[in-house]
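Note that one protein chain is taken out, while the other chains of the complex remain in position.
In order of appearance the chains are A, B and C, and numbering begins at 1 in each one.
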Amino acid sequence: MASGDELVTSSNPEHPANLIPSLCAKFWTLGWVTGTGGGCSICEDDLVYIAPSGVQKELMKPSDIYVLSLAAQDASLKNRVYLRSPPCYKPSQCTPLFLAAFTLRGAGCCIHTHSHWAVLVTLLLESTDSPKMFEINNIEQIKGFGRGFQKTGNLGYHDTLRIPVIENTPHEEDLTEFLEEAMRQNPDTYAVLVRRHGVYVWGDNVHKAKTQCESLDYLFQLAVEMKRLNLPWISEVTPVGPQR
Amino acid sequence: MASGDELVTSSNPEHPANLIPSLCAKFWTLGWVTGTGGGCSICEDDLVYIAPSGVQKELMKPSDIYVLSLAAQDASLKNRVYLRSPPCYKPSQCTPLFLAAFTLRGAGCCIHTHSHWAVLVTLLLESTDSPKMFEINNIEQIKGFGRGFQKTGNLGYHDTLRIPVIENTPHEEDLTEFLEEAMRQNPDTYAVLVRRHGVYVWGDNVHKAKTQCESLDYLFQLAVEMKRLNLPWISEVTPVGPQR
Amino acid sequence: MASGDELVTSSNPEHPANLIPSLCAKFWTLGWVTGTGGGCSICEDDLVYIAPSGVQKELMKPSDIYVLSLAAQDASLKNRVYLRSPPCYKPSQCTPLFLAAFTLRGAGCCIHTHSHWAVLVTLLLESTDSPKMFEINNIEQIKGFGRGFQKTGNLGYHDTLRIPVIENTPHEEDLTEFLEEAMRQNPDTYAVLVRRHGVYVWGDNVHKAKTQCESLDYLFQLAVEMKRLNLPWISEVTPVGPQR
Partner (left out) sequence: MASGDELVTSSNPEHPANLIPSLCAKFWTLGWVTGTGGGCSICEDDLVYIAPSGVQKELMKPSDIYVLSLAAQDASLKNRVYLRSPPCYKPSQCTPLFLAAFTLRGAGCCIHTHSHWAVLVTLLLESTDSPKMFEINNIEQIKGFGRGFQKTGNLGYHDTLRIPVIENTPHEEDLTEFLEEAMRQNPDTYAVLVRRHGVYVWGDNVHKAKTQCESLDYLFQLAVEMKRLNLPWISEVTPVGPQR
């Protein structure tokens, strides 16, 4: 075994080095990580597990995973020290973006997709009065999102889900400052859209990141279908039932 | 074994505690239970098997299942006594809605989906003259539905399938009274749409609930595609062949 | 073993009693046989293998299959004698339609789907000047079809594929005379569309029926997408390359 290989070797299917490949294979079938795009990272205690750059996501193996220490990173998140590096690969350009979710939001998992629905939503917003914010309300699936950072409970049916949109940059790691700025300006969001590129979604743990990412992709697809049918994303609905 | 675990432990794949996870995994691939939304419940004799709240539907295990006695519930369906509860979970908010199908319709299985097609149909109806009723006729798949509660035989090709629509409420269990009212006003329906939310579909047994739910989702998708192509849901078709 | 069970018992995966379930499971994932709709039948020498009515197509087992003798059927195809009947099922209403493909065209396999794309094509044709014939040309996939009954070779790229459309009847077996009439009027077709219902596709053997059915569903989907984008199904294309 090479140095650090013990960090990605486990018979437990819930170990991050096993979970990332199985999650990515599932995401590939959903069209989220086509052609090596997108990815997924898990942070457990101090350890961050990240898939390499340019790997076919449905074929990934635990031995492909990078591991780094969260505490060992400096504030810029740019001079990274790896506890374990797979041979023959390069680190993902998404790394500083995943680290931002872990350090600024205490997330336990962050998922990046290139889903068509996410990209189309950012394209549809481009020519509107509010190109920097996706907003939708009065759809049940909105209840799949937490109320926000360090808050308890989930959004309600009548609440408006707001996902900020940042502009894409030629180099993915250059997105980091804009992602961090969007997090600061939207402290309760669990996701940031990247124009003409995709979306970053995180959660307190793998379960929450994955289910929030699914719920969001569901809403993006619904939003595109609604636009085709001339149905508005924001509506006024008269409340029904007991108000609590 | 904890108390009640024997109620969800069986080597028979047709046992409700085994069927619910395998059905939910299938429903997940169909996009019906994305992001922990939706669910499925089976009633066999007096026992009701229900999935917990907030679980990833494609990962569910028999040991995740709640079991309660139908006879032990009071009329309000709100003070529930469980014969078996899984650790670490909360009961589903859908529980009283499933119970309504079992008590008012003698259903053996009830499925709740968040399918995009169901939601889009309710959105398309919103601005019509008949926002509370989905109607379609002269499509072969309509024959996939029973004629109604305690009736024999299935709908015919020329019959109009009618599915009532109720308004969504902030808390899912508050839908119960509206679902029950829709059942009373539409005694023969096997399904109720919930605006901006999804659909509840039931049947005398698992086979019928599942095939009726599939047929309905097929019709909802077809209806959305028809709307995009400016094709009406209700048509006059001259009967062909021997009329019996 | 009950009488006739040996007709559906084989360890050979290519045996019709094994092939029909595996084909139907595949068709279910393609959305062709949703909610017990549609089906598949194979004719090998004198024996005809048919799935029962009302079974979930992705769950079918070899022991569910009916077997009848082609020679033993009378001309009306209505007084059927079964060599083997599964317990607890009813014969499929599609039976006389499958038999028509076997007796009139010498087909070895016939597939019936309720594909959305087939239904939408029949709906789109309804309001045109030629509601009884689907026509498309200058698409490569057209080469997936044989030139016709007892002819050798396949259609060419510039050939027009023509699929007749018959009107639906309340009882599926009443379609038989119209299907037979369409076969007589269109001797070279390998498929007949049924308005608001689906399509019947056959071939000399399982391979040809299945690949022609796939190619046709591909063309139906393409045709619907073309209609959405205002692209005509019939075009004039200047030939390129050596003409042979």
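The rule is simple: a contact is a pair of C-beta atoms (placed from the backbone, for glycine too) under 8 Å apart; a residue touches a chain by one contact, two chains touch by 3 or more.
These numbers come from a predicted model, not from an experiment.
Asks: Using the whole complex, pick out the displayed chains that touch the missing one.
Replies: In the entire complex, chains touched by the missing one are A, C.
Asks: Which residue among A:L7, A:C43, A:V67 or A:V119 touches the omitted chain?
Replies: For the chain that is not drawn, the touching residue is A:V119.
Asks: Which residue among A:S63, A:N168 or A:N186 touches the omitted chain?
Replies: A:N168
Asks: Determine which one of A:R84, A:R105 or A:H197 touches the chain that has been left out.
Replies: Answering carefully, the residue with contact to the hidden chain is A:H197.
Asks: Just one of A:T34, A:N154 or A:S235 touches the chain that is missing; which is it?
Replies: Of all options in A:T34, A:N154 or A:S235, contact with the hidden chain holds for A:T34.
Asks: In the complete complex, the non-displayed chain touches which residues of chain A?
Replies: Spelled out for chain A, the touching residues are 31, 34-37, 56, 114, 116, 119-120, 123-124, 167-171, 174-175, 178, 194, 196-198, 224, 227-228.
Asks: Under the stated touch rule, tell me which residues of chain C contact the chain that is not displayed.
Replies: Chain C touches the chain not shown through residues 138-141, 144, 156-158, 207, 210-212, 214-215, 217-218, 221-222, 225-226, 228-229, 231, 237, 239-244.
Assume only the chains that are shown with their structure count from here on.
Asks: If you list every residue number at the chain A and chain B contact, are more than half found on both copies (same) or fewer than half (different)?
Replies: Result for this pair: different.
Asks: Using only alpha carbons, which chain's centroid is the nearest to the whole structure's centroid?
Replies: B
Asks: So what's the Cα centroid distance for chain A and chain B, whole Å?
Replies: 31
Asks: How many angstrom between the C-alpha centroids of chain C and chain A?
Replies: 44
Asks: Considering chain C alone, which of its residues make contact with at least two other chains?
Replies: Residues: none.
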